[in-house]
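Other chains of the complex are left out, but the ones given are in their true place.
Naming follows writing order (A and B), and every chain is counted from residue 1.
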Amino acid sequence: MSKPLNIAMIGYGFMGRAHSNAYANVSHYFDLPYKPVLKAVCARDKSKAEAFAAQWGYESVETDWKKLLERKDIDAVDICTPNNLHKEISIAAAKAGKAILCEKPLAMNVAEGEEMCDAVEKAGVANTVWYNYRRIPAVTFAKQLIDEGKLGRVFHYRANFLQDWTISADLPQGGAALWRLDAAAAGSGVTGDLLAHCIDTALWLNGSIKNVSAMTETFIKERKHTLTGKVEKVTIDDACTFMGRFENGSLALFESTRYARGHKALYTFEINGENASIKWDLHDLHRLQFFDYRDAGPLRGWRSIHVTDGDHPYMKHWWVPGLSIGYECGFVHQVADFITGMAAGKPVGPTFRDALETQKVCDAVLASAKSGAWTEV
Amino acid sequence: MSKPLNIAMIGYGFMGRAHSNAYANVSHYFDLPYKPVLKAVCARDKSKAEAFAAQWGYESVETDWKKLLERKDIDAVDICTPNNLHKEISIAAAKAGKAILCEKPLAMNVAEGEEMCDAVEKAGVANTVWYNYRRIPAVTFAKQLIDEGKLGRVFHYRANFLQDWTISADLPQGGAALWRLDAAAAGSGVTGDLLAHCIDTALWLNGSIKNVSAMTETFIKERKHTLTGKVEKVTIDDACTFMGRFENGSLALFESTRYARGHKALYTFEINGENASIKWDLHDLHRLQFFDYRDAGPLRGWRSIHVTDGDHPYMKHWWVPGLSIGYECGFVHQVADFITGMAAGKPVGPTFRDALETQKVCDAVLASAKSGAWTEV
């Protein structure tokens, strides 16, 4: 019989919903030592917090996260605030001895991230950052294939995350709904929002990145700010591209943008190895494309593997072969693994420390884009 | 504030899980007049029922469905048993005044189905049959486009449902796990299991079918029976194909099989109209392929529409554009619509009566396959 794991959610936005879905459903599909209990949701706007609590079944509501952290009936805190609050809340939660599940990117910059890592490690609390794509079954399967040595020496890793939702010049910036367009709240634009996902996956699949040469662009220079009501300079990067070199000698080519008309949320990566190559695309999230040079010559081809069989990662817990699960599954799987790790006393990646490595690449990318020079990570 | 809708589930198999997921989650995403409460699960095997109840949070367990129907605290009964029990339970549930959500196909044959329709209509209870594919957003979107008249005169409707999981001659038939391979429990093989889905969608999208010429095949003639332990004649159809004519003058071409190596669960339909055509495929369940002849000549092409925007059916309730939801969403949407219909006192398709139309086509198909003659529906 599972023991309860009392969860407190801070924030109620898009990610608050995705995480809540994971807590609400993980026990339906996975047999785990702990069962999440939706104990409290915290937000400054009480009526919004109450509506969110009613919809998801949170037992109580708080409006002050500091008070929330004082509660003894909370085991774990989920931080879904804008990025500029991650550090303060995380450090306080660590001091309060709470397990922490923090939205990505870890922090506004490396310096903040290092403080946060120190805090959770000193406090000895379980911690993770929501780089959810690692646990899409096709992506986890890619990791398996790499760990089995299927690729051989790697030559190329390319990834892009393309969106198109900010092209209109009429879109404002800032405020509760659009804080991702305001560097004061978000730290950066697509670099922290989209590219960070690509980097996390890449570090996990292909090891460290040594150095980068980057380029950023802000296509729309001014937008009305929601908080001030005035047209103000846009402070985020609309697009960010970099080249680089991994420690294993392979070449990196990464791109992220919100100005790729026709792509709602196209996250794609491809790895070319000596013996085999792998491709994945968020729009067809259950397919892994796999090319194996060791197949008989005339029969070589990209295999479109529908990663929905019982012997694919996580899939025996769901439906039957051929039936897909949604984007939200990655969060469910992360909770399942996090709980398993907590019970075993073993950290499960991506930890704060893992996410700090991604932050280091992001900072190097932004520095290179500013200086125009190749930059060491 | 939603009122509770007390649900009792009969059965605990694959479909029992898919339906339970729908009840557990529908209120997280939809604001509805009733909120499903998982009141009881019923199965002959008590320990399995208890395990299922624990996993999904059902409040109580029953082992006799007749007793279950006597309970006053049950508003709606979900029938997830093998097909040969649908009639008896449905009629009893109707008499007990319960709303009914019955797995498909409706019945073992048309005669049973007619009794069932009479019973629910006489009792005046809300009723539906789980033809879940109607409410995959891309399929619902196809219905919208057709209702808007986008296609013009229809010439062709083709559909197939291809699987490959029974090819091994070592697979046994019958019993709890494999009742779908036993005509005594299932009524038919792929006709009721797979083709019925294709027919339900077709009748909904393209109207009635007039007549059919069909062919069935049982590739593996004998299999060990799980219940008797003996090698016995296989009584189901492994594959079933038919041609036919719709009332609107278009031609039908349908195929279902469990012997299409490489296809785990490929349900595809395509409709060719005078002005436009539509294609859908369960393996890429969020894409609707749409070809519009009225596009400027050189720019005509099949559009790959990723049906994940807020202005696509059901999608504003989920994530953001570009992010997909899983196979299970169709069940969630069916519960949402069923509840809305119940509250409004309006039947929501597919009702038992709608499902009877599908049953009529299935029966005509099986009769034609037997006689070798064209058969009126």
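As a convention for this text, a residue touches a chain if its C-beta (ideal position, glycine included) is under 8 Å from a C-beta of that chain, and two chains touch if they have at least 3 such contacts.
On a predicted model such as this, the values are computed, not experimentally measured, just so you know.
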item: Complete complex - number of sequence copies, 2 represented; value: 4
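As a convention for this text, only the chains that are shown with their structure count from here on.
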item: Distance between chain centroids, defined by C-alpha means - subunit A, subunit B (Å); value: 36
item: Parts of subunit A lying in touch with subunit B, wherever the complex brings them together; value: 14, 17-18, 20-21, 24-25, 27-28, 55-56, 163, 165, 263-266, 282-285, 306, 308-309, 318-329
